[in-house]
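The complex appears here without one of its protein chains, the remainder shown in place.
After this line comes chain A, so read on.
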Amino acid sequence: MGMFSAGRGLVGLVLAGLLWLSAGSALGASEASSAPDPGRGLLTELAEADYNGKKAVIDTIVASGDERSRRWLESLADGKLQRLKDSGDFVIVLRNRGREWPVVDALTFEDAGEVSRRALDRIRINNALRGYLDSSLALFDLRVDDPQARLVAARDLIGEVDESSVEPIARLLAEESDSDVVTTLELALAIQRLDQGDVEAVEVLAGNLDSRARAALSQASRSDDPTLAAAASEALTSIEQVLKINRAAETLYFGLSLGSVLVLAAIGLAITFGVMGVINMAHGELIMLGAYTTWAMQQVLPGQPGLALLLSIPAGFLVAALAGVAIERSVIQFLKGRPLETLLATFGVSLILQQLVRTVISPLNRTVVTPEWMSGSLMVNDALSLTLNRLYVLGFALLVFAALMLVMRRTRLGLEVRAVTQNRAMARAMGIRATRVDILTFALGSGVAGLAGVALSQLTNVGPNLGQNYIIDSFMVVVFGGVGNLWGTLVAGLSLGVINQVLEPWAGAVLAKILVLVFIILFIQKRPRGLFPQKGRAAEG
């Protein structure tokens, strides 16, 4: 096979390689059986070169047109292309955990059994090489049929285009039918032209919100060429203006998202503390139990994180509700009307639950997998993207809130709860079994805490300390919103979230938290019953 000179650059080589691939794959196969496999030579070069040398070898591999080259480059990028220390044979590792790793032969892709990790030598790469590999692979992918895959490939090329790849990309661009791919490729090319000092490229980039376009423009605005610098600065100013609006929208989203977490954590407490008047310091641990239920579900259903997560919603509710009932029956019912003792006793329960998890499961955090459909973000435009996991949690919080409102307003349980809350003696006189209502209310509040845990497992650590991080915030939200008022909890949670996120960029995370606390203290001084105080005689009791 003719070797192309490396000087022609990466992309020329890719294209040539692709031609070879389509024309002579059968030829390659017959050659491999008689002569020694050229792949082995290529991989040996790859293994022995230093980081810079590897780039040239990657070019050679691409140019060789070997149909295995794509898998080689992919497994190299994943760090799974390795070499057996004694025989010097190359393998691709399928699973790299534990003592023995299953591998396939890198030349034949046939199963090669399990190999001890001691016997393997990884072919090292670093970030720079990984980027180079990504753009090499992207050029392969620009030719596939799926427009979505082409778009992903085109995005990988933004900021990675060099002189040698301009021409082939331009050629692919001329054949491209999908408009998104066209725009992305044009952007990628324009950034390269701008780097070369082309003033006209500024026009293409003007108004583009992509951060790499902005980076290229601000680099150009520092250029020695006054026309270029002026044009670039002008384009930057107009972009900045659009960005400001986007940033405001982003901050609002951040605030609502943080707020929804607060609402979720606090809403169970709004029932137990707000409606029943029980100060439950173990509320955070009930949240933790919900999160651990998600983890346990994922252990039971390996490989199906999405399904496990959905099933965790009822399971988490049940587990936390049962734990709540146990706490109510064993501790709280004996301390009715003694808030200080309740506080101390439930604090003890919270410590016991934490240590129980540490001893029984592990003091280490557990991995909860985020399902595919919850990872990444929803792109509104190039500058504004909403992270999906938080978007789901926001929606989930609103759903839980709506469901809870329905229960309290539309069901018999809700009616009885409200009756017992307003006047216990009178409710009992009317034939309501107050004890049963107490248990059910506490179970409901605890179950909702479990739901919060399921949601939080997607945002933060699942570990024994999970609950502690949310207990103070939860009480803060309930007190601020007005004890005994679910609407108050919703409004208080969301507004505290937004206030916090608005303050954070200029005050810093530590100070923002302090300022929010100071604000609440002042507010409670002025209005001790919170945002939405309960009115009427019930409030006096």
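Note that contacts are C-beta pairs under 8 Å (C-beta built on N, C-alpha and C of every residue); 3 or more make two chains touch, one makes a residue touch a chain; residues count from 1.
Please note the rule applied: contacts and distances are computed from a predicted model.
Selecting from "Urea ABC transporter substrate-binding protein", "Cytochrome c-type biogenesis protein CcmE", "Alkaline phosphatase D family protein" or "Acyl carrier protein", the unshown chain of this assembly corresponds to "Urea ABC transporter substrate-binding protein" (UniProt protein name). Taking the complete complex into account, A:L364 is the one of A:A174, A:L340 or A:L364 that touches the chain left out.
Checked against the full complex, the candidates A:R40, A:R71, A:R117 or A:R529 give a single residue touching the omitted chain, namely A:R117.
Considering the whole complex, the residue from A:I332, A:V462 or A:V491 that touches the absent chain is A:V462.
The chain not shown here is touched by just one of A:G113, A:G197, A:G376 or A:G395, and that residue is A:G376.
Interface residues of chain A with the unshown chain, by the touch rule above, are 78-79, 96-99, 117-118, 121-122, 124-128, 130-131, 134, 211-212, 214-219, 222, 247, 250-251, 254, 257-258, 261, 355, 358, 363-367, 369-370, 375-377, 385, 387-390, 459-465, 468-469, 500-501, 504-505, 508-510, 513.
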